[in-house]
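Data block below; observations after.
Apart from one protein chain that is not included, each protein chain of the complex appears where it belongs.
Per-chain numbering from 1; labels A, B and C assigned in written order.
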Amino acid sequence: MRTVLQVLIIGIQNGAILSLVGLGLALVYKATRILNFAQGEMATVPAFAAYLVMTGFVVAGDPVVSKGRLWLATIVAIVFGALLGILVNMLVIRRLTAVSPVTSLVATAAVFLFFTSIEVNRFEAKLRRFPRYVEGGFRIPGVNITVEWHTIVVLVVLGGAAALLALFFQTPPGVALLATAQEPFAAELQGVPVARMRSMAWGAAGVLAAIAGLLGAGKFNNLQPALVTTTFLIPAFTGAVLGGLTSMVGAVAGGLILGVTVAAANQINTSFSLGIPGAPQLATFLVLLLVLVFRPSGLFGQEA
Amino acid sequence: MPVLEALEVSIRFGGVQALSAVDFRVDELEIVGILGPNGAGKTTFFNCVSGFYRPDTGRIFMHGQDVTDLRPDQRAQLGLGRTFQQVGLVRSFTVLENLVVAQHKSTRYNVLAGMVGAPASLREEKVLRARAMEVLDFMGLAHLHDSPIGGLPYGTLKMVETAAVLATNPEVLMLDEPLAGTGPEEGLAYCQRLKDMRRELGISIVMIEHHVPLVLGTADYVYVLNFGALLAQGDPDEIRDNEAVAEAYMGEGATSLA
Amino acid sequence: MISLLVALLLVAVACGQKPGVHVASSNGGVLAGQSSNTDTGSADVGASTDAGSATASGGATSSGGTSSGGTTTGGSKSGATKSGTSGGTSAASGPVKPTGHDRTGVSTDKITLALHAPVTGAAPLPVTAFEKERDLFWRYLTEVKHEKVLGRSQVEVQFQDDKYQPGTAVQACRELGASSFLVVGGGGTDQIQACGRYAESAHIPYLSAGVTETGLTGLQWYYSLSMSYKQQGKLLAQYVAKNFAGKKVAAVITDTPNFDDAVAGWEAGVKAAGLNYYKTLRHPKSDTSWYNTFANELQSNKVDVVYILTAPVDYIRFAQQANGQGFKPQFVGVGISMGLNAVLGSGCPNVDGGIFFSPFPGLDWAKANLPDYFAAAQHAGISDPDDLGVALWGLAQSQYEMFKRYGATYGNDLTREDFRKLVETQANLHTGVFPDQSYTPSSHFGSNQVHVLKADCSVKQYKTLATFATGF
Partner (left out) sequence: MADTVLADGALELEPAPEPDAPFRPTPRGMAARIAVLAALLALILAVPQLVPAVYVNIVTKAAVYGLVALSLNILLGYAGQVSLGHSAFFGVGAFGAGYALTKMQLPWGAALLMAALTGAVAAVVLGAIALRLRAVYFALVTISYGFVAQETLFNIRSLTGGGAGQPAPRPSLFHTDVRYAYLCIGVLAVAMLFDWRLTASRGGRAIQALRDDERVAASWGIDVTGYKILAFVISGMMAGIAGALFASIEQVVTPADFGFALSLTFVLATVVGGAGNRWGVVQGGVLFAVLPTLIDRAHANFHIWPFTSISITLEPAVEALLLILTLIFFPGGIAQQQRNLLSWLSFKRFRQPETGGGPARGGMGARP
């Protein structure tokens, strides 16, 4: 029983950040039907911007980042993220004339390669310290496990963002945005400013990404090039699919479910000394299949 | 024995009763028209017959064989050919290629032989192309054989689509609004061509069409659907004077479509 | 895009024919990879190999008007005679005549050596260190102290990034081995293993700090410059038994086949030392959720000492997550990169007090015992020489020691075959930085010493607890 609780808590601790990244992925997909492999870098780059603000723009070496400037840095990062999202859409996505979604997928992958390379070049491929908004945690009596305040922060932000987006998609502009995704031409005919809608969506995704970057770097108190992409992006995608790519609630639920799944897999593999290689990946795959076989568009997803 | 027969076909989507107990039959060399206002369930009925929808109740027969449980491609194998409201063609192929693929079921050589380029397959490929050209010729589209689908005008596409279905050499040809997007005189010519097909290819034809006079002028027998149910059936003259039909089409008080 | 690249391809091909194009290479950035000669990588065409590379290094010499020794097909002969004469002067007694004929990377006045390491990819090392510090030792030796190496006044060190991928590493070694006398693996178990196996097939002397033994034992051309993980496991167990007597011990090791032998060695050591042992946890790769699970597992089983064998990033994160949940064990371990101060930069304070065996001592030790290193750094205009530089210095010094032994026996005519044969018979190769090495034909893992480093987060540096320790 205690172990089950531990697994749940650990799972949520790790899943929360996946949900946050997944939320951005779901938003982009819902609004533009694009699988955005650049989401991870749209998170990491603003995190580096924040890092620079916190270190007083000292790139060299590995100075202890100042927590005092964290809030200033946050604002900078979020603005940066929004711009980044809009730019990626404006300079790359919008210019793709090809009809095939796989082309846009490849394009976003290219964007990710591009930014990673820039980061490595500017910051070297080494880890840097990165602060959290709230350090420490509280111990849950009986269960013998600590819940980090950071996780609570992530969950709160997550809930807020998901709720906002879910509401937004009920409002007229939200509905219009959906229309642009499902029937661009029709929407255009009905006078929906498709282009503006899209870049708005990308901007929002950028903001989400920036927040995910800050909290993601906070999770391990470190930042390195391609951090979010290499650490969170793929599982976040998987989580979003589990929940249903088109559903904000789904993205959140999916990430958490995935987190718990993997935690359970690790727990079982260790406490029974099964020695199954790649247990997390295996468990993830099986759960993914299980869900998609019964609900081909995810737990909460419904596609037009 | 009828070529194609539907008994008591019903299907509902969510709350909507799309079709309720529709009976329907097509005999050898017959041209059957299906009339009805938008949303009457005509296309839904087509999808049930061709196997894309599975009716909740009722059975479908071809030559007396129950095909209700067969997949669309299996029904096609049995000689059922259909067109689609939005043109049903392979967009990335040329006109000729489309007609060659359409002959899939009548192609003899097996897939593996084709992959390794067995002589037999090469020989038959020539035959397939020749046959495709014949059909195009028959539809008066031969000059387009090399042009890609994209870029052809809508009306032409409908003709190419009909040609493609003919290439599958069906026994029943089901046309879903073949005249959409064509002018009246092309309509006439098309209907004339349908009669030629029936005569020269010895096939039966079912057509959904909004253009009432053309249908009444072409079909031997006509079914009228309304709100998913059969409103009327009979030969064109009966339908022309059917008050219910007239009302459905022209509103209260109308007594005849003429 | 395509046209540009095709153009490049053609140029690349063309230049492959004319080594002269390579003049740029020595100052061509980090990747000074020579691609000149036409060696199939197998020793049976040694002569042509020599000719090719002699031309190449001649062309590549940035700081020298050396008209290269062996441009002609008779490269090996001319090279031999020339160096033979100069050898007469340096080597005191009449040297033994070399029997080998593969003189790749050796010209009349220059020896070309090579180094590969990951500076991009999954677990990279800082690129600047390799850019600036890879040939510090040799430049200091030849430019400041004006000493000759086997009668040559120049030593070039080529470098290639292996991108932390075995496949890339093998290709890097193939290219480096075609123009360098020997190749050194800078880090990354999988890459070192892959290269070692290739070097064996291509008859290239290959050196690295000790990593896994899997696939490397029994190789003739591979030499381990420090104890393998497997060997260190036994020693580490002793160390834990002595310094943390009675404490409960466990291990967290990456679940990769290449650490299987390390696990075996460690667990054997645990038995021998009679430790109070919980168990060995193998953590999954490309996953970040095991940190908490494992920390929990160890905490609830009252483990105080954890042997950690992972990529540094996993160590840092594991320590951080463990601390976050109030689990602060004593970390101990082995490895090449774990003892680098870079780990502390972002690992502190969570990794404070971690104790690691390392093939090279810490910067603090170097300050006290390795003045030449800092002099060399100053000479090269490097403001902040780091511990990775010390490691590279040590690697170079080990090679220098081997060359000196070679000179004593064979004089200055350097061939791969004789070098390999000689090193195999050498005992107590003392380099002062890396552990002493004694090789026999049956064992190329010839070291029995380690340095012990302890993380000190107050100064973000590893402090050297013990050097050249053989047991505890």
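Here, a contact is a pair of C-beta atoms (placed from the backbone, for glycine too) under 8 Å apart; a residue touches a chain by one contact, two chains touch by 3 or more.
None of the values given here were measured: they were computed from a predicted structure.
Though it is not drawn, the left-out chain touches A, B, C in the full complex. Note that of B:Arg12, B:Arg25, B:Arg59 or B:Lys105, the residue touching the chain absent from this view is B:Lys105.
Only one of B:Thr182, B:Ser204 or B:Asn242 touches the chain withheld from this view, namely B:Thr182. The chain that is not drawn here is touched, among residues B:Glu97, B:Glu177 or B:Glu209, by B:Glu97. Residue-wise, the contact with the chain that is not shown comes from B:Ser147, picked out of B:Gln17, B:Thr68 or B:Ser147.
Take chain A: the residues that touch the chain left off the picture are 29, 33, 35, 92, 95-103, 105-107, 109-111, 113-114, 116-118, 120-121, 125, 234, 237-238, 241, 245, 276-282, 284-285, 288-289, 292-293, 296-298, 303. The chain not shown here touches chain C at positions 1-2, 4-5, 8-9, 11-13, 15-17, 21-22, 24-25, 28-33, 35-41, 119-120, 127, 160-161, 163, 165-168, 170-171, 174-175, 178, 190, 193-194, 197-198, 212, 214-215, 255-261, 284-286.
Although one chain is not shown, part of chain B still touches it, namely residues 50-52, 71-73, 76-77, 81-82, 84, 88-94, 97, 100-102, 104-105, 107, 109, 111-117, 121, 125, 133, 136-137, 140-143, 145-156, 159, 164-165, 168, 180-183, 186, 189-190.
Following the convention adopted for this analysis, only the chains that are shown with their structure count from here on.
Contact topology of the protein chains: irregular, matching none of line, ring, star or complete.
For chain C, the chain with the farthest CA centroid is B. Taking the mean of each chain's C-alpha atoms, the chain whose centre lies closest to the overall C-alpha mean is A. Rounded to whole angstrom, the centroid-to-centroid distance between chain A and chain B, based on C-alpha atoms, equals 49 Å. Centroids built from CA atoms put chain C at 75 Å from chain B. Every residue of chain C that touches chain A in the complex is listed here, in rising order: 119-122, 124, 126-128, 255, 279, 281-282, 284-290, 292-294, 296-297, 299-300, 312-313, 316-317, 320-321, 324-326, 342, 345-348, 350. Note for the complex: chain A touches chain C at residues 6-7, 10-11, 13-14, 61-62, 120, 124-129, 136-137, 139, 144-146, 148, 220-222, 224, 230-232, 259, 262-263, 266-267, 269-271, 273, 275, 277-281.
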